[in-house]
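These notes concern the structure reproduced below.
The complex is shown incomplete by one protein chain, all other protein chains being positioned as in the whole.
Chains: A, B and C, in written order; residue numbering restarts at 1 for each.
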Amino acid sequence: MIPFFAGLATIVVAGLAPAVFRRRPARAARAFRGLFVLGAAAAAWPAARVLAGGAAVEVRLRAAVPGGDWVFGIDPLAAFFLIAILLVGAASACYGAAYLAPEAGRRPVAVVHLLTALEVAFLAVLVAARSVIPFLIAWEMMAVLAYFLVVFESDRDEVRRAGLIYLVSTHTGTLALIAMFAFWGQPGGTLTFDALAAAAPVGAGAALIFTLALFGFGFKAGLVPLHFWLPGAHAAAPTHVSALMSGVLIKMGIYGLLRVTQLAGAPPAWWGWLVLCLGLASGVLGVLWALTQHDLKRLLAYHSVENIGIILIGLGVGALGARFDAPVLAAIGFGGAVLHTLNHALFKSLLFLGAGAVQRATGTRVIDRLGGLARRMPLTWTAFLIGSAAIVGLPPLNGFVSEWLVYQGLLRSAHLAPARAALFAVAGLALIGALALACFAKVGGAVFLGQARTAPAREGGEARAGLLVPMFALAAACVAIGGAPVVVVGPALRVGATIAGGGAAGAAAAVGPALGRISLLALLLVTLAWGLWWWRERLLARRIRGAAETWGCGYARPDPRMQYTAASFAAPLAAAYGPVAGVEVVREPDRFHTRPRELVLDHLAIPFWGRVRGWAVKLHPIQHGRLWAYILYLLGTLLLLLLYLALQTGGARP
Amino acid sequence: MTWSAPVALAVVIGMAPLIPGIAAKTKARLAGRRGPPVLQLYRDLGRLWHKGVVYSRVTTWVFRMGPVVGVVTAGLAACLLPLDGRGALITFSGDFVAFAYLLALGRFALVLAALDTGSSFEGMGASREVTVASFAEPALFLAFVALVLATDSLSLGGALGGPLVQAWPAATPALAMVTASLFLVLLAEGARVPVDDPATHLELTMIHEVMVLDHSGPDLAMILFGHAVKMTLFAALLIGAIFPRASLPVLPAIGILVAGLVVVAVAVGIVESVMARLRLTHVPQFLTAASALAALGVILLLVA
Amino acid sequence: MLLLALLGVPAVAAVVAYALPAPGARAAWLGLSASGHLALVALAWFAPPAPVFAGWLALDALGLVVLSTVSGLFAVVAWYAVGYLRRASPRGGRAFASCLLAFLGAATLVAVSHHFALLWVGLEGMTLAVAPLIFHRHDRRSLEAVWKYLVISSVGIALALLGVFFLATAQAVAPGGRPLVLDDLVSGAAGLQPAWLKAAFIFLLVGFGAKMGLAPMHTWKPDTYGEAPPLVGGLMAGALTSCAFLGLARVTQVAVAAGIAPFVRPLLVGFGLLSLIVAAAFLIGQTDLRRLLAYSSVEHMGLLVLGLGLGGLGSYGAVLHLVNNACVKGVMFLAVGNVLLSAGEGPAPVLTGALRRTPASGLLLLVGLFAVTGSPPFGLFLSEFAIVSGAFQGGHYVIAFTVLALLAVIFVSLSARILDAVYGPAPAAARVAESPWLVAGPAALALVTLMLGVFIPGPLFRALADGAQVLGGWAP
Partner (left out) sequence: MTQIVELLLLLVALTNFVVLGTTRLSTCIRAIAVQGALLGLLPLALYPGGSLHTWGLAAGTILVKAIVLPRFLRWAIREAAVRREVEPRLGYVASLLLGVAAVAAAFAISRQLPLLEQAREMLVPVALATVIIGLLVLTTRTKALVQVVGYIMLENGVYLFGLIHVERVPFLVEVGVLLDVFVAVFIMGIVVFHISREFDSLDTTRLTELTD
């Protein structure tokens, strides 16, 4: 554990560097990046060892507050998440150093770097925590630091609003977790995870714990319908923070669910089904709503909802497997969930970083104001394209591997009679994949391809190296996992097995042989495509290669504004899903446009709060300012209490 | 894997351009016309392959990459199907996910290539393409699920192999529904009536065709060929589901495949002749019906 | 001797303060005497003082915790006042320091008295000492506030006196033991007349509850806190309420010892929940920062009696909550005070954008928000966690979930308003210089409450555990 904590300390020191070298920005950025990467590597070292098959490590500290020792440890589950946190954290932070440089002087940039470093450190502490109090502390620090990062541009009203909604949501979730731990820890009073595991209740108690866990952690994960805070917060935050949030912060909800499942034992069957159904709902609705967005970052944020859905599908299958004593199925389900968590962390942060580069270059995130960036930002586009293909789940990239593993879990439920209905989720997952394809075709096409639709989009140039290097590091990870899934699937299955309580060998035997074939497929795909391309180039080298305007079906003077817009691209799908898609069509005499609506936020959450507010306001006349009535309250209270006394005593005259 | 798999693969890929030809011929004959020769597509491909190209100034490498990826993914997907009835070139647990996602990758590449032109027509086509595909995908996967349930095998090689032979008598109604669903998916993925009309000349009503308006020369050849392969693959999948041939000797197995492909092509032609094209807004309903069919099959298998 | 010194220092200091001519000297004297008092309190931790006056004055664990809390908060407020009095000069400046010191003396009396009548006298003293401080602006609003405050708390205190007499009556039935002395009441609890004891409890609950600001006797609170100078508001919310709670805790101690806990606990829990509900309802849409804090105080008083009523771990939570609440209220009121100072005198405008105008105070306000809403790692988190655990332990699931739901509602309103105050648009872009006097104190309190979230010193923990035990509960 020493390299772990030393690494985290180094990360925090890195966070201080920009404040220390305030006068010399170049040196500050170098020191920040260097120390951050160094610290992340050091902290990741023990995690990598654990994942490679080493023994889990643990350290116990005597606590100065009640609740038992403060235990920190790295077991496979923690190690897996740690790798994701540190990888994405380092990439986002390094990106942030370059991304925020233009804002230095106008906004407190050094503070953001420090907060980012602390955020990453607390995320790492969170997954290493093995007792309740440090867990909750790290949980809340993570959430609150993220809030401060989200409201970086607090001079904008919508940023403050999004920040508030985020903060309220996360706090509500935290309260649910407090309830869960308070309930769970009540018999012993010792709040280490070991003690909780030993005191894991059964029956109604377990049901309560799992319900609260689903609510509390689900809020963080952003599953539908608890996702309503997520798009706003992600859109409001500085881009590298969005990447960090979407990549790892919301995954802490998944981590929490997995950890609780590990500690509390097999969840009830209804819980597994519920998680599965919520996963399907999140996946389908998330991607559908993503499709209708006009803001690039909001779109990506909704894709996080979608991917959380996919992860939850895996988790639900794992839970069902664990419930019905099928450890292999459980290990594959949980393994698929954690692997998709890692993969989503990689490609989603990559996509956010790409979106940030676009925003820096053009000053806008509105998809329909962009276009044609592939020419001016070829490298950004390449990285973004890799991320897009990965998130859609296409081979030969990492998204395919984890979606395939989740499919494996679903299909293997065919062997388990009580869980066979899970097979229907396959259709949902397929739908999610196809809709994601539609969505990223829209994004890639509208933002990078075709022609620039507005002047700002015409002016953007290629992103700076400081932005590109982190993006390509993440892209490389996506490609590597896609090409050689054997590196990560094994550890993922082992993690799944620790949650399922066995089944590692069976799961490895079940899916292991396929991994080589997937690598082969990837290799063939790349080789054949490259070969065909090469052949074609050779063929065409000797022929006429004309250049002309795009064929306008007879129309002679095409104009960039005549291009198909992203909104139109999504229109047939939005129309097919009707009101569920939540697209509001605005018809004005001279304009016609669509506006995506936040169905849950605007039609559920805000009205609910309005109702609460209405009830509260009805009470307000109590405080009407008239003293005599105030004394009357006092008198009335006294009389009521005396009545209570009389009833309790019942005339006990000696 | 034996020598039969590569041979079957070669036969299927070689036959691919024939399938649209047969369908078109059937349609023409039923309409009382002579129609283009059955081998017309081979001729077109050959001619295109030797032509030069014209590129829009708007396009980038994405535009040129699209056809390449389209062909390669179709070819690789073919490697995953047990075309000879006994085993695919590459087979592994859950390989039909790879099958579907490889085809999806091809579609992604083509759609991006279409959008790269900046043409509103091609954008429209791309939009329709992904819409249709998103409704077809669940049906395809549900059909796979049904096959998995019927055969207890997680790979295409198994699901379309020996166990399916035993499964047919036991679960005839369910598998019949599944094959019907697969046929509907074939019509959608092959861009045929009633989802799309390959013969239309009005860009505003096209789906697949309008997506490739700007391609020319070898690029267009690759697109046409890739599309033919893809359609043939779905036909082969359908035949595999209807006639599991694991117990037959190799040559009859391949023979049945060839015959089956012709029959499917004719069937497509007949459908095109007797049905009108659906309104675009009704396509989702059509494909949802396909999903429902497959889902019913799955339910029947689950209940059994 | 130490006890007498503790009482004597503020009393003498109050007189001296009135005699000092220069305002600066008075302020410095205020700070010095407060520090002296704090030093004496610190001494009491190391050398527990012996009871004096036949056990009328004694310092047990509970008293020591309250005394330390009050003295610490007062010291911070006193040094804050040095900076505050430079910027704002409330009318009757001469009496200002004296009243504050008298308040400290009375609070000390409450903490150290083991005699109910003395305790009552101390509370009455606190009430009266603080009244002139509220009325600092001599305008209509502060006049109305002080009138309401005086009438309601005087009525409350009169009822409490009646309760004290009832208690004496209950004891008189079983002679033996010094009248109204806590230790004898507890040791001879079995002989107390239950009906009189219950009646005494009810009157004391209403009386002290009015002082604490439990709903529905809380009505004076928003008006008073809204009009008083923020540092006085902080003292009231942190110290006055703590002392009133101590009174309630003392009588609960007797009731628990006498075995009428089943009668007492539902009442306490009921008042706790009602206070939480009222606080939640009135925090919604509250724009005035000080009224907001007042309702937040109602909320925390609710949590205190809730913990007391739940018993078990809840008692421990309540005692810990008392300490934390005092610190956090200090932070919040003083930070709000700074923000108000930066906005200038006059009726409070809708304050926003503190982070831009007064960064340090804005930051304190922000820290205070998370501390006051019980976010980890602040101390209030541990105490609220203990109270909720207590509810679960007692099998009161409905109560636990109701409390958490109300806390969620409260969080929404508090954070909405305070974040607006911190981050919102700044009316004037100009940054206002912040005196270190005005920042150091609340910062220190914030650090204390942060520390209490991760580190509870051994002696303090033992004192908390002792306190929880005499209230019929236990420490984890």
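To be clear about the criterion, a contact is a pair of C-beta atoms (placed from the backbone, for glycine too) under 8 Å apart; a residue touches a chain by one contact, two chains touch by 3 or more.
Only a predicted model underlies this, so the values are computations on that prediction, with no experimental measurement involved.
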{"item": "In the full complex, displayed partners of the excluded chain", "value": "A, C"}
{"item": "Given A:Thr116, A:Ser131 or A:Gln623, the one touching the chain that is not displayed", "value": "A:Gln623"}
{"item": "Hidden-chain contact residue, picked from the options C:Leu20, C:Val52 or C:Ala158", "value": "C:Ala158"}
{"item": "Contact with the hidden chain (one of C:Ala95, C:Ala131 or C:Val251)", "value": "C:Ala131"}
{"item": "Residue in contact with the excluded chain [from C:Gly8, C:Pro23 or C:Pro179]", "value": "C:Pro179"}
{"item": "Absent-chain interface as seen on chain C, which is shown", "value": "117, 120-121, 124, 128, 131-132, 135, 138-141, 143-148, 150-151, 154-155, 157-159, 161-162, 165-166, 168-169, 172-173, 179-180, 193, 195-196, 199, 222-223, 226-227, 282, 286, 291"}
{"item": "Touching residues on chain A - with respect to the absent chain", "value": "620, 623-629, 631-632, 634-635, 642, 646, 649, 651-654"}
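We take it that only the chains that are shown with their structure count from here on.
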{"item": "Distance from chain C to chain A - Cα centre to Cα centre, in angstrom", "value": "42"}
{"item": "Distance from chain B to chain A - Cα centre to Cα centre, in angstrom", "value": "35"}
{"item": "Centre distance in Å when chain B and chain C are each reduced to the mean of their C-alpha atoms", "value": "76"}
{"item": "Residues of chain A engaged with two or more neighbouring chains", "value": "none"}
{"item": "Touching two or more other chains - residues of chain C", "value": "none"}
{"item": "List of chain A residues in touch with chain C within their complex", "value": "64-67, 133, 136-137, 139-141, 144, 151, 154-155, 160, 163-164, 167-168, 171-172, 174-176, 178-179, 181-183, 185-186, 189, 609, 612-613, 615-617, 619-620, 622-623, 625, 627, 630-631, 633-634, 636-638, 641-642, 644-645, 648-649, 652, 654"}
{"item": "Residue ranges of chain B touching chain A (in the complex, touch as defined)", "value": "49, 51-60, 62, 64-65, 68-69, 71-73, 75-76, 79, 90-95, 97-98, 100-102, 104-105, 107-108, 111-112, 114-124, 126-128, 130-131, 133-142, 144-145, 148-149, 152, 154, 203, 213-214, 217-219, 222, 280-281, 284, 291, 295, 298, 302"}
{"item": "Touching residues on chain C, where the partner in the complex is chain A", "value": "147-148, 151-152, 155-156, 159, 193-195, 198-199, 202-203, 205-206, 210, 216-217, 219-220, 222-223, 263, 267, 278, 280-282, 284-285, 313, 355, 370, 373, 375-377, 381-382, 384-386, 388-389, 391-393, 397, 400-401, 404, 407-409, 411-412, 415-416, 419-420, 423-425, 453-457, 461, 475-476"}
